[in-house]
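Here is the structure we will look at, set down as structure tokens.
Every protein chain but one is kept in place in this view of the complex.
Presenting chain A:
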Amino acid sequence: MQVQTHVDINSEWGIVAARQAGRKLAREIGFGSVDQARITTAISELARNIYLYANQGQIKIEEVTESGKRGMKIIASDEGPGIKDLRRVMEDGFTTSGGLGAGLPGVKRLMDEFGIESEQDEGTVITTIKWLR
């Protein structure tokens, strides 16, 4: 059976809960400590973006298998303001909140696969996968 967990993000506690759920699943799937840290950090970035920019949303984590490969998928979704310029938010240093602007490009580097779908005023869905090596 494949495991799937949802965590609602509507406070900073939600971010912590999502991270903990993510670390637990990553460990169960068999990721080493460095990849566990990468996955947990990626979840932290996505969850915090939801909390900061959309107020609330959801982190879904699940185990995935594809042509013999095993991995972990994170889906971060919200119904917030959406992202106007998808190219710009992937540039290192781009931020609208006075942050480091390292979150999204960082997540892309921490993980193996990365995709954003966003519609203005509709919300944002970010899907990302880490494969077990």
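Everything below uses one rule, namely that contacts are C-beta pairs under 8 Å (C-beta built on N, C-alpha and C of every residue); 3 or more make two chains touch, one makes a residue touch a chain; residues count from 1.
In this section, contacts and distances are computed from a predicted model.
> Would you mind picking the UniProt name of the chain not drawn here, from "RsbT co-antagonist protein RsbRA", "Cytochrome P450", "Xylose transport system permease protein XylH" or "Glycolate oxidase iron-sulfur subunit"?
"RsbT co-antagonist protein RsbRA"
> Based on the whole complex, identify which of A:41, A:55 or A:127 touches the chain you can't see.
Hidden-chain contact among the options goes to A:41.
> Hey, which of A:50, A:89 or A:110 is the one touching the hidden chain?
A:110
> Contacts of chain A with the missing chain: which residues?
Residues in contact with the chain left out: 12, 16, 19, 33-34, 36-38, 40-41, 44-45, 48, 92, 99-100, 102-103, 105-106, 109-110.
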